[in-house]
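Contents: one structure, followed by commentary.
Here the complex is missing a single protein chain, while all its other protein chains stay put.
A and B label the chains in the order they appear, each numbered from 1.
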Amino acid sequence: MLLKRLTDACGMPGGEGEVREIILEEIKKYVDDIKIDRLGNIIATKNGKPGYPKVMIAAHMDEVGLMVKSIDEGGFIKFAQAGGLDERILVSKPVLVGKNKIQGVIGAKAIHLQEKDERETPLKTKQLYIDIGAKSKEDTEKLVKLGDYVAFDSEYVEFGNNLVKAKALDDRAGCAALIETLKHEYNVTIVAAFTVQEEIGLRGATVAAYNINPDIALVLEGTLCSDVSNVPEHSYITKLGNGPAISLMDSRTIFPKNLAKRIFDLAVKNGVDIQYRLPSPGGNDAGAIHTIREGVPCAAISVPCRYIHSPASVMSKDDFEGLKKVVKLFLEDIKEGEYIRD
Amino acid sequence: MLRDLIKELTEAHGLTGFEHEAAKVVEKYFKSYSDEIKIDKMGSLSAIKKGKAQNPKRIMLAAHMDEIGLMVKKIDDKGFIQFTNIGGIDQRTLLTQEVIVHGKKKLFGVIGSKPPHLLEASEKKKAVKMEDMLIDVGFSKDEVEKYVSVGDPITIRRKMLNLQNDMVAGKALDDRAGVAVMYECLKELSKMNHDCDVYAVATVQEEVGYRGAIPATYHISPHIGIAIDVGFGSTPELPKDETSDLGKGPCIGFGANIHPKVYEKLVEVAKEYNIPYQQEIYPGATGTDAWGMQITRGGVATGLISIPLRYMHTSVETININDIKNAGKLLAYFIVSLNGEDLEGMLCY
Partner (left out) sequence: MINRDLLKRLLETFGPSGNEETIREVIRQEIKDYADEIKVDALGNLIAIKRGNGKKIMVASHMDEIGIMVTNIDENGFLRFTNIGGVSPFTALYQRVMFADGTMGVVGMEKLDEMKDLALNKMFIDIGACSKEEAMKKVNVGDAACFYTPYVQNDDYIMAKALDDRIGCYVTIEALKALKDCPNEVYFVFTVQEEVGLRGAKTAAYGIDPDMGIAIDVTLTGDTPKAKTMDVKMGKGTAIKIKDNSVLAHPTVKNLMIETAKENNIPYQLEILEGGGTDSGAIHLTKSGVPSGVISVPCRYVHSPSEMVSVKDVKSSIELLVKVLEK
C-alpha cells in the first residue's frame, strides 16, 4: 500500500535516497519527463495543452530524524537532530540506524536513580545516546559510521475512526497525494517536484522553483493539528477530520487571498470537506517558491497531523482522500490562459 | 527458543493488577517442564516441579510478571483519555508513545500533548506533566465510552528489538527477564536429578509492594526463597560502582536481605561450574520480591539474582540474553547442589 511504503521508508534531509527510489518507480509511467537535479529533487513533467499555465506541485521527501555525531568508547552513539523536533520526545524510543536499519534504543536513566528535580527537567539531545547493544567502540564502528542517518522505528497502523498512525506523515502524505494526482490527465502542464531538505530550510524547493519557473504553484503538506483537549479552541490551527486545510499565513508566506478562497469555494461547491489552516508559526516549501525569481502565486493544501514531527504522527484517511480530490478539482478548474505570465 | 520466549513475554500485556494475559504466556511455556501449574488467589502462577526425595524441602523461585503502566482516569468530552500511572513511570518517557487501552475491546492509542509550537519558551524547558498528557484513540466520547471505563489498564505497545551481541530491548523486561530465567532453570532441571520440590512462581503486583510474593510465600512456606529480578546495567552517565555490565553474567546479591549462606552457596556453584557472575551489594532493601519473602511467617532464607538491565522503567529496557541463560543454569546447579544437604544445618546462623 503506497502510503505505508512511503512512511516505512527512511529519508532524512540530505539522505532521501530510499524515498526517491520508491517515488521514481511509482511515477515513471505517468509522466513525460523525469529529471533529478543537483540537490536531488525529482522534477517530473506531465505536458498539458498549449495555452494552459505551467503548474508546479511540490511535496517534500525528507522527514525529521537524527544523525550519528560520534561513537563513544563503550560503543554508544551520540547524535544530532536532522530537522527540528521537540527533544522531549526522544527518550525511551526505538530507532533504526543507517541504511541497514540497525535496531537501537534511546534510553534514559532508571527512575530509581533520579533526584526529584531530574524528573521534571527534560533530557537534552546532548545527554542522550543510542544503544545498539555493542560491546565497544570497534564493535559499533563495524556497523555504524559518523553521518549515518537515524529514523524512528514506527510502523504504519490504522486505528480509531479511519485514522492512521505512522512516522513521517509530514510529508509522505503529500508525496502520496502528488503521486496519485499524476495518474490523471489534465489540460494544464504539471511539473511535480518531490523536493529534498525542506525540514532544514526549504532548500530543495528553492532550486526546483528556480529551474521550473512556474506560472503558479501548489504545495501539498502535512501540517500542525493541535486539536487536543488541553489546548484552547482558538489555538487548534486545524481540526482532524474536518478535511484538508488551506493555508492563509505562516512564518514564511502570506498566501494570496483570492487563490486560497478560490480553492476553498471550489471544494465547498463540490461537497468536499475543507477548512482553513489558521495562521501560526511554521513554514513549508511555499515560503521558498513564492519569492523565487519574480514571484509566483502559491497555495498550500495540507493534511492535518496530530503529534507532527514525532514517531507517532496521526492523520485521518478521510482528510487524505479529501486532499487528493481538492487538488484534482482545482487543476481541472483552471481555464485556458489563466495565470500565464509573460 | 529462548529468544522467542522473551519476545512473547515482553510483548504480552500484564499491568500490575491485571496480569492474566502474561500468565497465559507463562503457563504455555512452563507446563512442558513442570508437573503442575497452580494459580493462587492473587493471581500468581506457580509451576511446581517435584523432587526425588521422600520429604522434599521446598525451594521457591520468584520473578514478577507484572509491569508498570497507566490507568484510565477520565474520558473527556472530545474522547481523549486522561490517565494516571501505576508503578514508577518516568513521565518524560511517555510523550508520543504508543499504547494499548485494555477495555472491553483493545484500543490502539497515542500519548500526545500540546505541540511545541504553542509553548512559551519557559514551558519548553520543563518536562510535560502527566496531567497535561492525553491518550488519543481516534474515537469520539460516545464511541470510547462503549469500550473503555475509568480504571481500565493501559500498557505500552512495544515490539521487542533485536540489538547486537545477543542484546534485546523492549518493555517490561523488568521482570519478564526474570520469568525467562525461571524457564531456563526448569529446562535445565529436567535433565538433572534434584531432591527438592521447586516452585517457580511468576508473582503479581511486585511493582506496588511485592503484594503477590507475600501471600505466595505464605502459602508455599519454602525453606529457601530466591527472587530473580533486574539490576542497574551500566551506561555512560552512571557511576561504575552503582551498576553491573551486560553480558558479564547475572548479579548475585549480598546484604541484609540475603541469607549469607545462600549467597555463599550461589557463588560457590558459579565458580565450580564456570558460570560468569557479578556481585551487587545491598545495605538495606533490595526493592524486589526478596524483601517481601524474607519476613513471611517465621522467616525465609532468601537470595537474589539480578539480570543487568539498562534504562529501567522505560519502554526500551535492554538486556543480554546470555545473562538469562547463565542465570538459569546457575539456579539449576544451585538447586542440584542441595541434594543430600542438611538444610537446617546450612542455614543455621
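One rule holds for everything that comes next: contacts are C-beta pairs under 8 Å (C-beta built on N, C-alpha and C of every residue); 3 or more make two chains touch, one makes a residue touch a chain.
All figures in this text were calculated on a predicted structure; none of them were measured in a lab.
Listed by label, the shown chains that the missing chain touches in the whole complex are A.
The chain not shown here is touched by just one of A:Lys49, A:Lys99, A:Lys124 or A:Arg341, and that residue is A:Arg341.
Which of A:Lys99, A:Lys257 or A:Lys335 touches the hidden chain is settled by the complete complex: it is A:Lys257. Among A:Leu2, A:Ile200, A:Leu278 or A:Leu329, only A:Leu278 touches the chain that is left out of the view. Touching the missing chain, out of A:Glu73, A:Glu115, A:Glu185 or A:Glu294, is residue A:Glu294. Along chain A, the points of touch with the absent chain fall at residues 233-235, 248-249, 252, 254-257, 260, 276, 278-280, 290-297, 341.
We take it that only the chains that are shown with their structure count from here on.
Within the complex, the chain A residues that touch chain B are 72, 74, 76, 86, 88-89, 91-94, 102-114, 119-123, 127, 129, 131-135, 139-140, 143, 153-154, 157, 159-161, 163, 165, 224, 226-231, 235, 280-282, 306-308, 310-312, 314.
Chain contact summary for the complex, chain B toward chain A: residues 76-78, 80, 82, 88-98, 107-110, 112-118, 124-128, 132, 134, 136-140, 143, 158-159, 161-169, 232, 235-238, 242, 246-247, 287, 310-318, 320.
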